[in-house]
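In this view, the complex is presented without one of its protein chains, the others remaining in place.
Read from first to last, the chains carry the letters A, B and C; within each, the first residue is number 1.
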Amino acid sequence: MQLLPLAEAIATHVRDGQSVALEGFTHLIPFAAGHEIIRQRRRGLHLIRMTPDILYDQMVGMGCASQLTFSWAGNPGVGSLHRVRDAVEHDWPGPLTLHEFTHAQMAVAYQAGASAMPCAIMRAHAPTDLALLPHPATRQLTCPFSGVALEAVPALNPDVTILHAQQIDAEGNILIRGIVGAAKEAAMAARCLLVTVEEQVERFDAGMNAVVLPAWVVSCASVVPGGAHPSYAHGYYPRDNAFCQAWDDIARERESFLGWMRRHVQGSRDHADLLRSLGVAA
Amino acid sequence: MQLLPLAEAIATHVRDGQSVALEGFTHLIPFAAGHEIIRQRRRGLHLIRMTPDILYDQMVGMGCASQLTFSWAGNPGVGSLHRVRDAVEHDWPGPLTLHEFTHAQMAVAYQAGASAMPCAIMRAHAPTDLALLPHPATRQLTCPFSGVALEAVPALNPDVTILHAQQIDAEGNILIRGIVGAAKEAAMAARCLLVTVEEQVERFDAGMNAVVLPAWVVSCASVVPGGAHPSYAHGYYPRDNAFCQAWDDIARERESFLGWMRRHVQGSRDHADLLRSLGVAA
Amino acid sequence: MSAAPWSGDEIMTVTAARQLADGAVCFVGIGLPSAACNLARQTHAPRLVLIYESGTVGTRPRVLPLSIGDGELAQTATCVVPLPEVFAHYLQRGRIDVGFLGAAQIDRFGNLNSTVIGDYERPRVRLPGAGGAPEIAAHARQVLIVMKQSPRSFVPRLDFRTSVGYLTGAGSRRAAGCPGGGPRAVITDFGILRPHPETEELQLAALYPGVSVAAARAATAWPLQVAAQVEMLAGPEPHELEVLRALDAHTRQAHARPVRIAVPHSGPSPRGLS
Partner (left out) sequence: MSAAPWSGDEIMTVTAARQLADGAVCFVGIGLPSAACNLARQTHAPRLVLIYESGTVGTRPRVLPLSIGDGELAQTATCVVPLPEVFAHYLQRGRIDVGFLGAAQIDRFGNLNSTVIGDYERPRVRLPGAGGAPEIAAHARQVLIVMKQSPRSFVPRLDFRTSVGYLTGAGSRRAAGCPGGGPRAVITDFGILRPHPETEELQLAALYPGVSVAAARAATAWPLQVAAQVEMLAGPEPHELEVLRALDAHTRQAHARPVRIAVPHSGPSPRGLS
């Protein structure tokens, strides 16, 4: 485990054309890391995430991605991702190939990746048009004991998984508290695991059964206070729901989107600078 | 969720001929519940557990079981289970049919059961004689994407799973702390879930990510202090390693075994009484 | 309905809440379903168990969440489990009594589209996609659908079938191996549609005060069947409206609260090896 400033961590570990999962389920979304990827102008990424939201809207709108693997793309409780829609509907700023799953499918796909399985299985249910997509990703299988119809889903093994977490301890272990989504599975499935954290502590104040990633499964970590804003870090700051609502207007038009990104992301040296520019820094 | 005295819980929910998993991985083994099953003279049980140890030695030796599904049967750090050996080697007190797996296979089998899957898959590795057993339980399968050889393991869904845990709260939720083994999976896989606990509290003093079984997945619970002895309950009492070592001599001969069981298990009204008879009660 | 002392959303929410029996285990989506479940919990069904797909089990939010994973949901939960467990141990295992769904389009058999309007490859409107809906639709013991009724959304033919209702009706869902019971009610801003017991085609089963059969039919782009007996639903009770509006008010307040994050003023980030 290497502890590096975020810009160096991204420069060292994220390359054009890789598959990159910035995971997080509403909670602990690694916004700072995604913004740094935008600043460093990565291209042709295959973005992976169960719930692409504002961060992927920004990354897609800024032209970082050519593919998206996902199960639900929206601004939770608000509405559409206008930039993702623009990419899908009008190829702006470029075409975006979609690999579309359900939540349950992505969950088992990450689990399979985390377990070095080539695929996962789940119960097959009545046919939906997801099975008719141009790149149908699931296949039918039969239980060799019961004859029950099963569905096989290919494993997800991102080149890089990026998470945000609350703490790193003196040994480099990572603590996640609260809603974890599929973060652990995405972490264990990755070829390279980057983590940003709110703070470094000597020792965690957490029980034995806490969600901890051992230092030696982490490739690189960076201390980035506020690194999940406008999502949240339980115990540190709440979700910026007002910002999430405001994003709908910002992202609706290409012009206003680009203006906002130039001013706040590209115009900021780092995440602290960005939070100051948003008036969020205390 | 019903809160009942243990004797009533067992009388109500455990029937002759059922498949019963008293799970626990060295930690939190539901000894009190097992002893109550012995007192109530259940017969023909299909016992299930990854690591049958002293408790299953006692239950097999007392004639409760006709089948055993397991992956490792021994007295950890001490040696053989003499009563299980006697059943397998000499049909005493009756024949015992074995269904034998590896730890990894049982773990995924419980996971499958907990997920309503008819089977689980894992990577196939080089052939062992486990595949040649009289009742070979695993089947070969091929990954429909990669062609990789996989092994299918049938799901485990015990009629009854019995766990010991630290606490029950005012709503009937169950808290497990420390080593969990496959307890959660065995619980979720069960048709009926019985739990014994060290104590009832108003509210758990535990984090959001603690291992908790919601009241509504539990069929019945009983408050049984010391219910895991001679195994342990983290935060309450340690493993009685001296007893585990002494068991080797007690269980070696049929005579000494039956004498001990008569005196301490059948001769005790309940678990508190048993602990007193062992000189363990404080 | 414009003269009524409640909004369309309010009567839909109250009507949805009334469908929930105390003690039921609900898989809750964000928005109106979340409001309905929490209204029910604070009125007639205090022991309702709410599971959000973020992994919060048995949650009791005091403030309605904006997202499925707000901190409030974790803070007030019996436990927070990893997301794969929610879908495997709870939903697929058949432990969910009621699943809530909404969509952009519904057909006469309660099949739903939340993927695209128009052609998949070059859609007119790209919608969020499947999320947890296909498995909720398949596995929940019963599904409640909440959608505003209009000819654009109640369509003869879906542009994309994301989640199954009764497929083509007449037992075809069960024959296809779906373990759950399918949509038992579609709650709209006109009333409630329920499946015909044999054909499984949705038919108008209940209406709100002051709403006509003709209006409900006009808002449906297929020839809407009408049940032999159309129930007249009572409007929201003052108590229900009060609780619901208080929930909404708390939520608006909470969501408007500015977020402040302590950020170090300068200095290099720590670095090192472990």
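One rule holds in what follows: contacts are C-beta pairs under 8 Å (C-beta built on N, C-alpha and C of every residue); 3 or more make two chains touch, one makes a residue touch a chain.
Bear in mind that the values here come from a model prediction, so they are computed numbers and not experimental data.
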>> Just to confirm, in the complete assembly, which displayed chains does the hidden chain contact?
In response: A, B
> Of the residues B:77, B:94 or B:267, which one touches the chain left out of the display?
Replying inline: B:77
>> Touching residues of chain A against the unshown chain: what are they?
In response: 111, 114-117, 171, 173, 188, 208-212, 214-217
> For chain B, which residues reach the chain that was dropped from this view?
Replying inline: 1-6, 8, 25-27, 50-51, 70-74, 76-78, 80-81, 84-85, 88-89, 100-104, 107-108, 110-111, 122-130, 133-134, 149, 171-172, 178-182, 184-185, 200, 215, 222-226, 229-230, 232, 234, 236-245, 272, 275-276, 280-282
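The rule we apply is simple: only the chains that are shown with their structure count from here on.
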> Just how far, in Å, is the C-alpha centre of chain C from the one of chain A?
Replying inline: 25
>> Using Cα averages as centroids, what's the distance between chain A and chain B in whole Å?
In response: 39
>> Residues of chain A that contact two or more other chains, please.
In response: 122-123, 178, 180, 234
> Among the residues of chain C, which ones contact at least 2 other chains?
Replying inline: 74-75, 80, 88, 92, 179
